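Dropping a structure here in structure tokens format, bear with me for questions.
All protein chains but one are shown in place.
For subunit A:
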Amino acid sequence: MAAAAPATGTVAQAEWLQRVGDNCLILGHRVSEWCGHSPALEEDIALANTALDLIGQCQLWLGLAAEVEGKGRSADDLAFLRDAGAFRNVLLVERPNGDFGQTLMRQFLFDAWHHEFLKALSDSSDPRVAEIAAKASKEVAYHLERSADLVVRLGDGTEESHERMQKALDALWPYTGELFMADAVDAEIAAAGIAPSPDSLKDGWLRTVKAVLDEATLAVPAEGWQHKGGKKGVHTEHLGYILAEMQFLQRAYPGATW
């Protein structure tokens, strides 16, 4: 399948693929920070599994981004040798873990989007994109099932768990809008039939999110101000620290293979 598509593509295509891959990489990194520190053994296992899926998806997306870019870089080069300004993930995924409720809520809000997004990619005009999306989609369906289930249980749990989940939702809500904001890159990708325009995914996302939050007895925040910048490389202060940690070995020992 991959052979049928041209190896290299446009600048917008490479840029778009980096956005998709960087979301997986940075969220996978954040989730992996929980390793050994979760509130229950089952959660340690589930989070490691989620992180593993996301890192696996990132390898595929960044691998394709590197191929499309055609400058001889690898997925690892993209992950470990770009500075923060060249990262294209949305701000939501770099938000700090906070308490377990914030981590779960971030995961749920992202999973609900991720699921819509990957479903839509099954019709991509680029078979390589459709192929990765089909594989990732199975994993993400499970991520969503799990995070939605826990949001419901904790929202409708004790007074304290309800309060923590509502607080997490209110804090993260202003970072969800960026998932649906379209720019020139998105327009070019949509025109080429590679992916739908981000704003077209909002209704489906909102339906899922509202249904789950309703069952969780949590109040959906008002639309309000929405932060943006990640997709263009203007990040929060947090990303620099993530990269300082993640890229340490590659930066300290340039050219070494591991």
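As a convention for this text, a residue touches a chain if its C-beta (ideal position, glycine included) is under 8 Å from a C-beta of that chain, and two chains touch if they have at least 3 such contacts; residues count from 1.
Keep this in mind: contacts and distances are computed from a predicted model.
Asks: Consult the UniProt record of the chain that does not appear here and report its protein name from "16S rRNA (cytosine(967)-C(5))-methyltransferase", "ABC transporter permease", "Pyridoxal 5'-phosphate synthase subunit PdxS" or "Ring-1,2-phenylacetyl-CoA epoxidase subunit PaaA".
Replies: "Ring-1,2-phenylacetyl-CoA epoxidase subunit PaaA"
Asks: One chain is left out of this view; which of A:D123, A:D214 or A:E245 touches it in the full complex?
Replies: From the options A:D123, A:D214 or A:E245, the contact with the absent chain belongs to A:E245.
Asks: Kindly state which of the options A:S32, A:S200 or A:Q226 is in contact with the chain not pictured.
Replies: A:S32
Asks: With the missing chain put back, one of A:T10, A:N49, A:S137 or A:S200 would touch it. Which one?
Replies: Of all options in A:T10, A:N49, A:S137 or A:S200, contact with the hidden chain holds for A:N49.
Asks: Where does subunit A touch the missing chain, residue by residue?
Replies: Subunit A touches the missing chain through residues 25, 29, 32-33, 35-45, 48-49, 51-52, 55-56, 58-59, 62, 75-76, 79-80, 99-101, 150, 152-154, 156-158, 160-162, 164, 245-246, 248-250, 253, 255-258.
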